[in-house]
Each structure stands twice: as structure tokens, then as C-alpha cells.
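Single-structure report; data block below.
Every protein chain except one is present and positioned as in the full complex.
Labels run A, B and C following the written order; every chain starts at residue 1.
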Amino acid sequence: MTTSVSPPETVPEEKAAAHRMPFWVNQRLGLLVLVIALSILFGVLRPAFLDQRLVLFPLLRDVATLTVVALAQMVALSVGHMNLAVGRMAAFGAMFAGLGYDKLHLPMQAGLLLCLAAGAAIGAVTGWLIARTGVSSFVVTLAMDFALLGLVSLMYSALTEDAAFTTRPAGIDALRSYSLADICAGPVCGSPAVPQLAQFTVLAMLGLGFLYGGTRIGRELLLTGANPAAAELSGIPTGRRVLLAHTLSGLLAALAGFMAAAGTGTFRASIGDDFMLPSFLGAVLGGTLLTGGVVSVLGTLLGTALVGVIRKGLDLLGVGLESLNIYLGCILLLALSADRIRAVVSYRKVVRST
Amino acid sequence: MSTIRDQQSRAAAALHRFSRTTTAMLLLVVVAGAVALEVASSGSFFEGPSVRVFLQYLATPILIGLAQMVALCVGQLNLAVGALGGFTACLTGVLMADHGVPAGVAVLVGLLTATAVGLVTGVVIVTTQINGFIVTLATMTILLGAQYRLVGTRTVDGYSATLRDLGTAAPLDIPLVFVTAIVAAVLLGAFMYRTVAGRRLLAAGGNPLAARLSGISTDRQIVAAHTLSGLLVGVAAVTATASLPGVNRSVGGDWLLPSFAAPIIGGVALTGGSIAVFGTVLAAFVTRLIDAARAQFSLDPSWVNLLIGLVVLGTVAGGHLHQTRLAKSTPAPQPGGAR
Amino acid sequence: MNTVLLECHDLVKVFPGVRALDGVGLRLTAGSVHALLGENGAGKSTLIKVLTGVHSPDGGTLAWCGEPVQLRSPLEAARTGIGVVHQERNLIPGFPVAENITLQKPPARRGLVDYAAMTEPAVACLAELGVDLDPDRPVRELSVAQQQLVEIAKALYTESRVLLLDEPTASLSPEETERLFEVVRRLAERGACVVFVSHKLEEVFALCDTVTVLRDGKSVLESSPLADHSHDDIVSLMVGRAHAAAEMRPRTVDRSAAPVLELSGLATAGGHRDIDLAVRPGEIVGLYGLVGAGRSELVKAVLGLDRITAGEVRVHGRPARIGSPRQALHEFGIGYVTENRKEEGVFLEQPIVRNITVTVWRRLARALGFVPPGEERAVAQDLVDRLGIRITGLSQNVGELSGGNQQKVSLAKWLAADTRLLVIDEPTVGVDVRTKRAFHELIWDLAHDGLPILLISSDLAEMVTLADRIVVMTDHRVRGEVDNDRDYDRMSGRIIRLIHDRDAVRS
Partner (left out) sequence: TYRNAPAPATGQASTAGRTGDGADLADGSGTKVALVPGGAHPYFQPWKTAGAAAKKTYGLGDVTFDETAEWDQQKQNNLLSTLAARGYNAFGVFGVSPTDINTTFADLKSQGFPVASLGSCPAGDTDEADFCLSTDVELAAYKATKAAIEAMGGKGTLVHLTGNNVDANTQLRIKGVARAVKESGGKVKLLQTVTDIDTDLQTAQKAVSDLMAAKGGQITGIVATAYNPAVAAADAVKTSGSRAKVIAIDDDAKILSGIRQGTVTATVVQNPTGQAEIGTWALALLQTKQCTMRDPGVKVDSGSFVVTKANVGDYDKARQEKTKQLKTEFADRYLSCG
């Protein structure tokens, strides 16, 4: 899509951009500006947009979940792979949590751990297959998607009456509906707009940020994605990195599944049905390359938030279904074009100042 | 003196090479699957009506697979395949049913609209330099909205009986829609392998920079690929309109994944530069065989999904073992095959 | 004879953070072979890209046969009559050789590609270079040097009046190089102008008649007759100061020491037979051969990238089964600098710092695998300084570097690593004189400190400078071995004889 002569579409790392180009060339900043500008626009058009409890809280809860989904995809993309089974891995993980609560009466944390373990395990199997066979991740994860789709439905049909685990462990309702306002340090309480569910997102982002920003493994993941042949020849165990990426992807998908289940109420088979497109959208909007080697944790959050804000704004404006999607697509394109122009202009500016 | 031997050995080498391609494997799967179904259905699978039904529903997966393949071959993705198809089908249907446009004109308008949408998508990608993934995702969203706006929740069915008849006609039990798809595949294959324009598309996909340096405008190729992709989606939509009991907003809803699955299983790389027309067609056959098996054995869809998944995963793992054994007699794979 | 074909004045091209061209003038006259010289990153490739419409200049003027022109795209440049071989190979991997050669103007009738008509001119162009390649073979199956030859054939096919060759000989051996020179001379006689970029000054003096020297994006010498300048003149013009080669420390090899790497009776799936080879501590063993002799493939087989069908590999005396380059590195301490830097050597879309430190993260890592960015950058900066890599910052993407600087990055990675045996494949492809010297010193010093080195190079001069012994390969077999006495002419004679004696025997 880009050739070497056009300005680079993504900047590999915040530091990288800062070093060579001024901070305002940064793509992430562009996204942040877009998110804020659109929020202000909607806030002006509909002051209710800034209603913390009724608008921002659910918005952020949604963004929190979808960000984790997009992070799961981002991890797979970092090694140049895809995970088409994100949604189903989420369902798979959530199923184990539900099973744990329903049949084993586990406490919430134990169920969560079970869920994560299941997700990581299924991710590991996927990664192992891809690494060992060298078959395109697209094909393997697609097959995995089908297998899990069948397996999850069969398990729910066999184990439950209503195709859902309805037992809710203590504490999960708090996760769903509590916000920072319920956490007080003395007289100072947090904002009612920030859901407690977001703690998982923050944790995931911090973990991945550290992994990709600070550690050897993270760098090796990126190089594996950037050029697998060169990575192998540089002594990077590419097979193991691929395995790790898919394991992490499965784990994050399962976490997202848990969050979605906690957010809506029960653990059911349809969790994750609509995860695939948002997972790519959030990651790619955020600056993660589909071809691997470049990721952005913060960008993933911003990309997801951008879509969430546009949708929420349109909902608030009362746009009906006959126009909603048309506006959604157009606004997205316009917003990105605007950002693109900003990027090109700032690039020119840098060139001129050289 | 050595020419005949040469030719023989060359043919043998070519055969040997072919026997290890994806296409050969798919061919094997298709034949084996068909035979298995024939046995299971105690001989009715190859009977006229069965064959007709089997082929009737192959048209769409083949056409959308080809449409996606064209986008993939220049290194692009087309996420709007389903939405564009659904929109075009609804547009054609509404034009005929609600506005009394003659079938021929409506079909033409449908094809042109799909092509134009493809063209616009390509132009937007090239001019804004926004990732094609995101642009087609946006067009997908817009088209879904437009489709709903056109038909709402109703099913439009009051349209041309001639078109309907053509859609279900099957001389010699070969449905016309299937013939259409095959003709499209053949034409596309000829275009890609034989024409300068087709080779340009492939060159731009294989190495965009090299193509550019050789005077091939990659931008133009991207636009061309999306336009062609749009046209093929248009054909798919028209055949769908002709063979469906009516069109509603659900049409095209299930096209996205199959459109990727066919070419990729058929051997097309996501990175661009490769095509596999025959492979794509065969992959569509394979998926269709699964449908047929599902009906034949009264399988619960959950079991079908589970089995498909496990079989593919098993084949992948088994194929790996086979390859390691093969490797003992041939050069090793290049590093980085894990991509 | 002396018509000016292409002329430019005050060309400026700016990339973020660097003025790649900063006032360059050039005059190309018909019938001449024009040398374009400069250190790595001086702006030669950028100039060529501006002249062929790849980059649009940010300033300056261009004239074709006296008329001002604007070249907006490679296509326009080609139509104007400018042909080019870029420094980086740019072929369509899946297309056959013939189609790649004719890509710019494929023979076609009514929009249909005429494959039959494609083969003949392609084979003719290849034959002119003395290359015998199957025109139907996909180029992805060719070796680096063969691809380079296809690139040149591709440029010949366009029959341009100005032909720009950006380091065409970088990965060619003297034999192919001489063939290319004949072609170039023929073209010049026919009234074309050939621009020749190379870091091998001997070649330049053997071939060219006018010269332009770039330094830091400025032309410090413009279209001047080459005969007016001496070798040292040119070097100091390029470097910007007098250039004195330091003497290398004397080095002796203990021939009695046990070999670190020993191959005996090795045969591979790729076609090698009866390969015997030993590398001792502190020894530099050269592996020489013509293009396609199978040197790179041999090393790859030893490192587990191809199957060994017979014979034995011993590392430190013990039989070793190496499954992958990674295993080779981590278990046996063998580092491998690949010849194919674009595909296997560097990560183009990644920052320089990562490209260099990839092999040392393990060493730098602290608790939880944390790599302290400061130390990481320090390691990288140290190598950048030592090798004189021209960059705007450590976070710059390697893809934005000049070819020679990319090569330096690819080597730097292995210099940073702790290896017990280093295999170096074509280390100085595209590296300028000064840095080549630095490379040589580095390699020499490594060997001096006891590191065994297996050096593959098509640059005979380099072989003679560095190697202690030179093993000659043709056709996937070892033809013999020559002890290096550091006399270029004598060595070259003996090596060529080794290669051709066998040829004579065979035919």
C-alpha cells in the first residue's frame, strides 16, 4: 500500500518517532486528537454525551472489553499472523469459567484463572500447529474457529438447559456495575465513568506494553513478524515465538470472553460471536501492521475508543438503523482522511525544515 | 535424439511437482469426497437432481472466492465482498420489483454499481493512503447501511420471472449460474495468465516496489484490482438474485469468511503476488461437499463444525509429517515458512 | 560523439532529517562510461533514483538533450530513454526469468502476452552477459548473483541511451564482471552513456572515462575526465581528507591446532559431493568460486537449512548435527552473516538499534527479560561509530539507509554477538573503500583474537587480503586449496587455473 517514497504510514515506536520527527507527527496522537474532538463534538450536540453514569460508563466498559479483544489480535499480528478464532477462543475460555462456577462452585478468581488457562491452552495448540507445520495461520485459526464453534455449542447443549451457565459467583456483579466511584480513598472517590472491569484492560495493556517495549521476548516477537527468515538466521527461536504469540492471543481472547460475560450477565455460547472484526479494526486503526513487526498497545486502545465514540455519539443523536451504518462508515473514513492529511502535512513540514 | 526423453522427463518432473501442490491435494479431496458421498447415498449423489442442487450453490462461493482472490493478488483485502454483494442483489431486486425496471437493465445497473463501488474503494485507498483493510471495512459498513435502507426487513420477491427461470435453469442438470461462475473463472484465469493487464496486477502484488520501478503504477493496479473484484461480486450478486426466492438484508451476510477461505485454501498467499484460479474453484467444491455431507448424514451443525475443524487441523498436522518424510528426498524448505 | 544526453544542476533531495542530495550537478555525454563515486550514504543511489523518476527532486533542474524535462515516474524515465539497474534487486519473485527481463515492455499482441516472443530477447540479453539460465525458471529460485545478472539483462532489454548501473558488480565474481564490462564498452561504442557506480576502484579505473564524486550529497567533482585523477586523489575526494591505510597487525595461525569446524566427505541434497574443509582457531579460511558454485548453499546445509546426505560435520572435534541456524548459534556458537541482506540479513522496517542488538538481547536481559534501553542503545551506538554507519538516529528504520550502510548493519549484528565461529558470506558487498578497510581490520582482529572465520567472497582482492588459505569451489565440489601468499596477481592466476583446469577436464 505504501511505497518507499511516500511518508511512512506507521511509526514503529513512540520513541522512534520522537527521535527523528517532532511529537506531532505521531499517529497515536492523531487518534487521540480525533477521539477527543469527536467527543467534544458529540458533547456539544448532545450534552447527555458527558453523562458519566449512563453514557460514559457503558461506553468505557465496552471499550475496555473490545480493547482486550483487539490486543489479542494485535499479539497475533505482531508475529505476522492472524487469529481468526479470537471470538471462539473467548467463548471457549468463558465456557470454562461458567463451568467452574456452575458445576464446581469455584470462587470468582479461580474461575477466571481456569478461563485464562483454557484460553492459553487452546492458543498454545493453535500456535504449536502453525509453528510446527508452517501452514498459514489464516487456515489453521480458521479451522480452529470451526472446531471450537462446534465444540462450544456441543458442550453448552450437553451441559445446560438454556445454552448458558447462569450461576454467578460472588463479586461478578460488582465487576459489572461498579465503577471507580465505588473505590474511595477517604473522602475522595474515583470517577463513576470508569468501570472496574477496566482493571483487566489496564493490566493487559501494562503487561503487553512492558513485553513489547521492554523485554527481549517482545522484541523477538516483533522481529519474527517483521522478517521470519532473517529472525531465524539471527538466532531467534521463531517457532517458540509463534507459539508464545498464539498462546498470549488465546489468553487475552479468553480474558475478553470473561469480561464480556461479566458485563452482560451469563456465560453463554454466543460470547465472542462479534469479536473478529472489532479485533482487527482496533488493532489496525491503532497502527499495528497486518504484515507484522509493528504493534501499538496504546494505539489499540485509541482505535477501539474511536469506533466506540462514533457509535455512541450516533446512538445519542438517535440515528436510526437506516442511516447508522452509513454515517458510521463515512465518519470513520472522513476522520481517518483528516488524520492522513495531518500526517502528510507534518511530514512535509519536517522535510522542509531539514 | 534426446528431445523425446527430455520431454518425457520434463513432463514427469512437472507431474511430480504438480502432485505436491495444493491444487493436486484439493483435487484428491474433491474426488475422494464425491466418491464417499456417492457410496453413502447408495448411488443417488451422481443423479441429475442431486448434481444440480450441488452445482447450483457452488456459483456463489466460487465467484466471491475469485473476487477476494483478485484483491489478494495485489496484496489487498476486500472486506466489503458480502456487503457489496448483498447491496447489489437488493438493488437489482428493488429496481425490478418496486420500480418496474426491466430485468436486463436492472442486472446491468447492478453489475455497473458493484464495479463502480469497487472502483471508488480503490481510488479512496490510493488517494488517502489509508490501509485497504480499514477502507473496505468502512465501505462494508456503509453498504450494509445502504442495503438496509433499500429493503428494510422485508423480502423483495416480486421480480422478473425470466431472471428467476434463468437462475434456476439447468440444461443437462448443469445450472446456468454454475456455468456463469465457471466462465468467470476461466475468463479471469485467462486474464491473469495471458494478458498484459493481468500480469501487471500480479507483478504489483508480487513486489510492489519492483513493479513501480519497472514502470507499473501500483496505485493503478490497486484500483484495477478493486474494480475487478467489485465486478466479480456484482456477478455473484446477480446470480444470487436470480436463484434466490427473494432478496432481503440477510443476503451476503455470510460471504466474508468463505470468500477468504476459498482462495487461501486454494493456495493463494495473503501477501500478494500469487493466484490460483483452479485452486479457488476446487476449494469451493470442498466446502460444498461438506454441505452435501451434512444433509446426507443428517449431521448436527455443531458436529459438522467440530469435524471440519478437526479434520483440517488433522490434515495440517498430518501433512506436516508427510512433508518431513518427503523432505528426505528433496531440498529443505526455506527458513521462515511459518509465516 | 560528444552530445550531452542528460544534464542536471543543483539537484536537491530531502528526506526527514537528511539532505540526501544537496546541490548535485552531472553531465552525461554520449559514448562515455561515467563513474559515479562516493562513500556509503553519499547520495549516489538517491541521485540515480531522481534521474529515473523514482524520487521527485526538491530542487534543481534536469535536461535531456538540452531540453528541460521532468521525470515524474519510472515509466516516463524509461520512455525518455533512461535505463537503470538499481542497487537493490527488484524482481517479481514468482515470475519467470524471461518475464522479469521483459517486464517493462512485454511482447504482446492485442493485450495478450506473447510468451513465445518473450523467451528469445530474454535469452539474447542473458547471452550477451554470458549467462546460461533457464528463461522459464521463477527468479525466486535463483541465487543472489544470478538475480543480479537478471537485473542487468532486464536493463539491457530496454535499449536505453543512458544506462545507470548502481553497483552492478557488487555480488559478481571477476569473471562475470569482465563480461559485463565488455557489454558496457560495446554499449558506449554504440553511442550510449553508461553510468557506473562501484566501490571497487580498480574496476572503475579499468572501465570508466569520466567521473563524478559525491560527498555528503554534494558533487565535489563533476564530470571530469578520469585520466586526470589518481586512485588516491579520488579516494581523498570521496572521504574528504587524505586516506591512509593502516597496517594490519601480523597474525599467525597455529596449523596444528584442532579444527573448530571440520567437514569430511560431506554431500548434500543440494548436490555437493565429497566436501572436505577445516577451519582452525584464529584462521580465516576463504571459500572462493564463481557465481552459483554452491558456496552459500554449502554453508546453509552445514547450518541445517539443507539436508546433509553423507559425510560428517564436526564442531570442536565432536560430530554435530545442526538442525537450524539458531541451534548453530546457541549450541555451537556459530554465527552466519548471510549474503542476502535484504531478505535474510536485516529487518528493513525495524529500527537500527533492534537490528544490531538482536543477537545480544540475551546477554543484556535482566530480570523478567527486561532489556535496559540505555545499554541496548550503547551497544548499538558503539558499533555504529566503529563501522561508521551513516544514520540520522538509532531509531531510524534500516530500510531508509543506503545500501552499504544496510550491509554494515547486517554485519554489525554479528560483531556484537558472542560467537565461537563466524561464517561470513559476501561481507563487503556495496561497502565503500574506507569502511571496507575497517571491516577487514575488524575481521582480521577477530581472527587475531582467536576466532575462526570462514569467509565466502566473490571479491578476489578481499580474499587475498584476508584469507590464510583459499578453498576453491566450482560446481558444488571443492577443486583445490591455495595457501595465500598475499600477492594478488599470483594468487589470482593460481585460482583461475584451478577453476579452469577442471573445466577443461570436464569438457
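Observations, loosely collected:
Note that a contact is a pair of C-beta atoms (placed from the backbone, for glycine too) under 8 Å apart; a residue touches a chain by one contact, two chains touch by 3 or more.
If you're wondering where the values come from, they're calculated on a predicted model, not measured in any experiment.
Shown chains touched by the hidden chain across the complete assembly: A, B. Touch with the chain omitted from the figure is made, among B:F54, B:F133 or B:F260, by B:F54.
Along subunit A, the points of touch with the absent chain fall at residues 46, 48-49, 51, 54-55, 57-59, 62, 65, 152-153, 156-157, 161-164, 166, 176-177, 260, 263-266, 268-270, 273-274, 312, 315-316, 318-321, 324. As for the chain not pictured, it touches subunit B at residues 41, 44, 49-50, 53-54, 56-57, 60, 148, 152-155, 157, 168, 240, 244-254, 291-292, 294-296, 298, 300-302.
Everything below uses one rule, namely that only the chains that are shown with their structure count from here on.
Which two chains touch most often is answered by the contact tally, and the pair is A-B.
Centroid analysis (C-alpha atoms only) places C farthest from subunit B. Mean C-alpha position of subunit A lies 43 Å from that of subunit C.
For the pair subunit A and subunit B, the distance between C-alpha centroids works out to 30 Å. Shared interface positions of subunit A, defined as residues touching 2 or more other chains, are 4, 227, 229-233, 238. For subunit B, residues touching at least two other chains, in rising order: 209, 212, 334-335. Contact residues on subunit C toward subunit A in their complex (touch as defined above): 14-19, 54-55, 58, 324-326, 329-330, 336, 338, 343-351, 354, 358-359, 361-362, 364-365, 368-371, 373, 392-397, 399, 413, 417. Residues 4-5, 8, 12-13, 15-17, 19-21, 210, 214-217, 219-220, 222-223, 226-227, 229-238, 289, 293-294, 347, 350-352, 354 of subunit A touch subunit C in their complex.
Within the complex, the subunit B residues that touch subunit C are 194-197, 199, 202-203, 206-207, 209-217, 273-274, 327-328, 330-332, 334-335.
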